[in-house]
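Once you've had a glance at the structure underneath, I'll fire off some questions.
What you see is the complex with one protein chain gone and the rest in place.
Then we have subunit A:
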Amino acid sequence: MASAIEAENLVKTFGDVRALDGVSLDVPEGTVLGLLGPNGAGKTTAVRVLTTLLQPDSGRAAVAGVDVLKHPNEVRSLIGLSGQYAAVDEYLTGRENLQMVGELYQMSARDAKKRALELLEWFNLSDAMDRTAKTYSGGMRRRLDLAAALVVRPPVMFLDEPTTGLDPRNRLALWEVIETLVEQGTTLLLTTQYLDEADRLAHDIVVVDHGKVIARGSADELKAEIGGERIEVVVHHPDLVPEAVAALTPFAKGDPAVEKNTRRITVPVSGGARVLADAIRELDARSIEIDDIGLRRPTLDDVFLSLTGHATEDEDAADEGGAAAKKGRRGHGKDA
């Protein structure tokens, strides 16, 4: 598949800060790349370079095969950008905002007006379209901003933390919009601090920290990489624990852990749901009464923790844990 977005060894420094320290990306046409990382990791800088807003110190990038540094204006007519902060004019109405963007994309006034109305309807902003954006809620502004990015039906879109600051309902609604766009063939680069967001929307995930790519792969690959798939069983009576451990040992990929007081047994496994089904059958055959059983997969939070030694939201821990975490880091085989 052809690449819609390519970046090779992008470096961008601000004084002493290496915001991008050799980032390479490759997003095949029609797929979603989730750029995942904590605050200050370099996500916005990467988006700004790829959308022609910022010149990198070195490296090269292309969008839809067009060189970003050599032909920025051509790139601009192929992309839609919804930045980290909604880029709408507060003193213009929703309709005027979209119409202006359409006209600046060189549409005729009539076409821009028509397109604005379509988008306002799709984003449920028709009722508010003649009010100034100043009166809009955060969610409405986000939607207007996303609509502005969609004016020319761009084949490649960049969304920088599209759901940060949104309530869960608006967040879900925005996810649905994004999924529709992707279904219809849009290539998307999405940055996020939310692991569940990347998990749900992205085909491929690139984890960045301190301007460097520290891991890449699909959500499943990243989870598989740190392993840690396990079955958790809670037996009905403490006396059942030894027999349950015996029943589960054939499936175990390591030593089972037992928490006596909660009657919980945790067994590392590999093989997913099939192993879980086998385990349930085995426990049932031995008539061991259980209160609860489940397959626990690591979340992307676990992935992040294992890669960087700090959780995603924890800025301070980033620096303290940095050195220790580096030793534990495991590079991923798949490279751009």
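Quick notes on this structure:
Rule of thumb we're sticking to: contacts are C-beta pairs under 8 Å (C-beta built on N, C-alpha and C of every residue); 3 or more make two chains touch, one makes a residue touch a chain; residues count from 1.
Basically, contacts and distances are computed from a predicted model.
According to UniProt, the chain absent from the figure is "Transport permease protein", selected among "Iron-chelate-transporting ATPase", "Ferredoxin", "Phenylacetyl-CoA:acceptor oxidoreductase" or "Transport permease protein". Shown as candidates are A:T132, A:T164 or A:S218; the residue that touches the absent chain is A:T132. Of the candidate positions A:V177, A:V258, A:L276 or A:L295, contact with the hidden chain is made by A:V177. Touching the chain that is not shown, out of A:T51, A:T191 or A:S306: A:T51 (per the contact rule at the top).
Checked against the hidden chain, the listed residues A:N39, A:Q106 or A:T249 yield one contact partner: A:Q106. Of the listed positions A:L25, A:A46, A:A86 or A:L195, the one in contact with the omitted chain in the full complex is A:A86.
Across the interface with the omitted chain, subunit A contributes residues 48, 51-55, 73-74, 76-77, 79, 81, 83-89, 91-92, 96, 100-101, 103-108, 111, 115, 118, 121-124, 132, 143, 148, 150-155, 173-174, 176-177, 180-181, 184-186.
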